[in-house]
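A single protein chain has been omitted from the complex, and every remaining protein chain is retained in its original position.
Per-chain numbering from 1; labels A and B assigned in written order.
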Amino acid sequence: MSAALALVAVVLAAVSGLPGLVLPRDHVAADRSAALLLALAALCAVAATVSLVPSVPEQTLALPWLVLGERVEVGLDGLSAFFLLPTLGISSVASLYAVAYWPAHAHPRSARRLRLAFGLIAGGAGLVVISRHALAFLAGWEVMALAAFFSITAEDEREGVRRAGFIYLACTRASTLALIGAFALLHAASNGFALKALPGLDPFACRALFGLALVGFVLKAGAMPLHLWLPGAHAMAPTHVSAVLSGMLLKIGIYGIVRFASLLPPLAVSDGVFVLVLGMASAVLGVAFALGQHELKRLLAYHSIENIGIILMGVGVALLGRSLGHPEVELLGLAGALLHVWNHALFKALLFLGAGSVVRQSGSGELDRLGGLARRLPRTALCFGIGAVAICGLPPLNGFVSELLVYLGLLRAALLSGGALGLLAVSGVAALALVGGLAAACFVKAFGVVFLGEPRTAAAAAAHEAPQGMLVAMAALALACVAIGVAPQLAVPCLEAAARSFDPALGARLGDLAPFGSISLAALALLASLAGMAAWVLRRRLRPTLRVATWDCGYAAPSPRMQYTSSSFAAGLVGLFHWALWPQLDAPRLGRRPFPGTARLHTELPDPVLDRLTLPAARWLAHASTWFRWVQRGRVHSYVLYILVAIVLGFLAARGDLG
Amino acid sequence: MNWLEALVHLAVVLLVPPLLLGVIQRTKARVAGRRGAPLLQPYYDLVKLLRKDVVLSRTTTWVFVAGPAVAVATAVLASLLVPFGERVAPLSFAGDIVLFAYLFGLGRFFTIAAALDTGSSFEGMGGAREATFSALAEPALFLALLVLVSLRGSLSLSGLVGEDTHILWVTAVAPVALACLSLFVVLLAENSRIPFDDPATHLELTMIHEVMVLDHSGPLLGAALWGAAQKLFVQSALLVRILVPLPDGPAPLRWVCFLAAVLALGVVIGIVESTMARLRLRQVPMLLVAASLLSAFGIVLLVR
Partner (left out) sequence: MSELLNLLLVIVLLFNFLMLGTSRVRAVIDAAAAQGILLGLAYLTMHGASGVRALALGVAMIAIKGVIIPRILRSALRSQGIRREVEPFVSFTTSLLLGALATGLSVIFARTLPLTAADANVLLIPASLATQLTGFIVLTTRRKALTQVVGYLTLENGIFIFGLTLVEAMPFLVEAGVLLDVLVGVFVMGIVVDHISREFSTIDGEELTELRE
């Protein structure tokens, strides 16, 4: 039953764009139909999850199709349900946002295509999550990846959008290639295409399989150094597509890693160490890069890399716990990673939707052209502020809970193991602390420069609040962030079910290990005290008797452009990390004359893996291949000669068989 | 949880921190050869500020008011995690070290946001410096606490410093000393004391914390100063509980010893501030990284 409901949900999501094709082009019903179908799909997913009775670990449904000799099966277990919920939930909220953000009458060329592709992303991702047959998995993966390409390039008249789309396409092709290799190995090992557990696999095959799968899934999840496509795609796509990319697409990569790890026997310790180190590097470098960004959506994209790093740290801790036989460490790490999947989906989507509202209303995403938007877009500012506090992992919101779980996993691992592993866990804690500090610095910068202070340009000064539909979508996500932060016990049943699907031998209960009750208490106490202070402020004598210009130590005539810019704010930290970031600075040469003229200063942070490594390597390869151009002569004669040579060689080779 | 002790705890954190500030100021004055202001001067200042009217800037929003409010709320809530004179803090659970650090992070977030809210370049500068240095202080704090976690095997602050702290000094002097030194550096950094920031400077370009509250006035400034004092008190309390094993006697004795130790630490802070000069800003990150390395070295000593 649950599997059938899940399948219905996936199908509804996939076809959500179809009614828009037949409805009149400019009519608002076309937009609304897609949102309605996706909302229905999300409700079906919730129903499927609820109907998955805890005692039955998995429910499967065999479809009446035979592919390569095996029936296609879809199933719903704890892990699949855990990932299906945010997949369809975030898509549905984003499509609700898109009704007001990307209406058909404002974008006649791209709206229909975008709706169709958007539904297919959700449908494909849902299929990946519920499929139990390797080829259904790959089919869903491909549909999702290609539909994402078409969604990213919705505004393909812009050259930057096309470039970002092509880089994304190249990366997703590479990831699919790696996955095909992994599934081929899986088929060789299990002699079939069904995704079932392989407890007896030998270590070498395990490692090869996991390694290939890791390459493919990490390319999709976007951890460093395979994150090439992420910043460009997020910056250039329409905002609700970026929200879905960050909130949902990256998590499908994580789902793949966790699912593959669950199929294999406990991996070697070095594999868990590798995943943990990869997560640490991705987290620290991701947030360091985010600090140097001056465009809002690119900044959020790099923070996605950071959060994927945190999730991978949790997965690494879980794998280590499983290899070393410490169930509490395994459960805490896995619960932290999975809960962070939900949390990141919620607050990153919220942040992207807020950023979309800002970009749409003020016309630009450049941080140094904005400012003072809290007075003009108050509700957007509040929602974005909630998202910012959540992503920094600060109490009382949801980011804190999942980061606490990962901390607890690392701390317990540090206590239980000595020597090198203990030191690794300790450095993981230090890295997570550093990441938290840097993320707070980056988001206070983003929030402050965009929403606070005075508007830096006339466009920002003229902005007004976003339409109702966009605000409702943001408010729903903000409420969910607060809910999980204050009452994390709500998520515990799903987490435990997912953990049991991952490793049925896990007997520990999450409630015993993690102090959810105390967290709720602390969060409520904090909120209550803040509410009390707010009430006191509003009621008593804290009404301002005077509103003046900013005193600023008596500075007489400040202008909005004298405010601290985002690059100045982050300059200290970017300078500290210059060994990893390689920032570019175009400073003016002031010359020797006494009165210098107008000058410009420009700072830029090109992505090292993309701009300094991959693209130059591609250009060198293109240049080096010109050495081989002589093979391609353009004369028919040469080609016939090649055919002749091939035939003669064939003769000579076949002689052995004949003679 | 003993309700009476919890109430005493709350009263201490609400009322005593300005006294700590007074002790520090008095010590600095005496070392400089002056008589100094009365010990209770910070209380007089707070009352004076509370009686003033509220003047707000046209540029600011609700974030400006939220800054001091969140600073106070987070400091008080964080104090509930640290055992003062009692054996077990009013709120204690496995993993509360993380909550302790992140509560102060929340307070810092809103303080910096309140600074950016004014649209002033001085406050933006202060916010940028505060964000940079606190990002580096976080790992140092965690590593210092990790030394204690490795020694005691507990993940709760009450378990780390609650009882039998003399055992720490007997069994592993070197790592604990390194951790305490590191914690002291973090204390000075987070609370804007010399050598990181001069609380008595009048030059905006040299300020960090002072410049963030430049536009706060009246009751809001009072709340900001009170929150800062509470933060200093709570972090000093943590350091004191590691350094000084409290006698195993009745509760009033423990509380008196605790308060005396905290004020003594205030005197030490005053002497450090009087004898050292402020570091150049470029050297501050190096000092914070050095503090992290000290604690890391302590952990290596333990784990090997």
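Everything below uses one rule, namely that a residue touches a chain if its C-beta (ideal position, glycine included) is under 8 Å from a C-beta of that chain, and two chains touch if they have at least 3 such contacts.
None of the values given here were measured: they were computed from a predicted structure.
**Q** What are the shown chains that the left-out chain touches?
**A** When the full complex is considered, the omitted chain touches A.
**Q** Looking beyond the chains shown, say which of A:Met1, A:Leu613 or A:Leu641 touches the absent one.
**A** Answer from the full complex: A:Leu641 touches the omitted chain.
**Q** Looking beyond the chains shown, say which of A:His27, A:Arg543, A:Arg561 or A:Arg633 touches the absent one.
**A** A:Arg633
**Q** Footprint of the hidden chain on chain A, which residues?
**A** 629, 632-638, 640-641, 643-644, 651, 655, 658-659
In the analysis below, only the chains that are shown with their structure count from here on.
**Q** Whole-Å distance, chain A centre to chain B centre, using C-alpha means?
**A** Their C-alpha centroids are separated by 36 Å.
**Q** So in the complex, which bits of chain B are touching chain A?
**A** 53-61, 63, 65-66, 69-70, 72-74, 76-77, 91, 93-96, 98-99, 101-103, 105-106, 108-109, 112-113, 116-125, 127-129, 131-132, 134-139, 141-143, 146, 149-150, 153, 155, 204, 214-215, 217, 219-220, 285, 292, 296, 299-300, 303-304
**Q** Under the stated contact criterion, what part of chain A meets chain B in this complex?
**A** 371-372, 374-375, 378, 381, 385, 389, 392-395, 400, 403-404, 407-408, 411-412, 414-415, 418-419, 422-423, 426, 429-431, 433-434, 436-438, 440-441, 443-445, 447-449, 452-454, 514-515, 518-519, 521-522, 525-526, 529-530, 533-534, 537, 541-553, 555, 558, 560, 562-564, 568-573, 576
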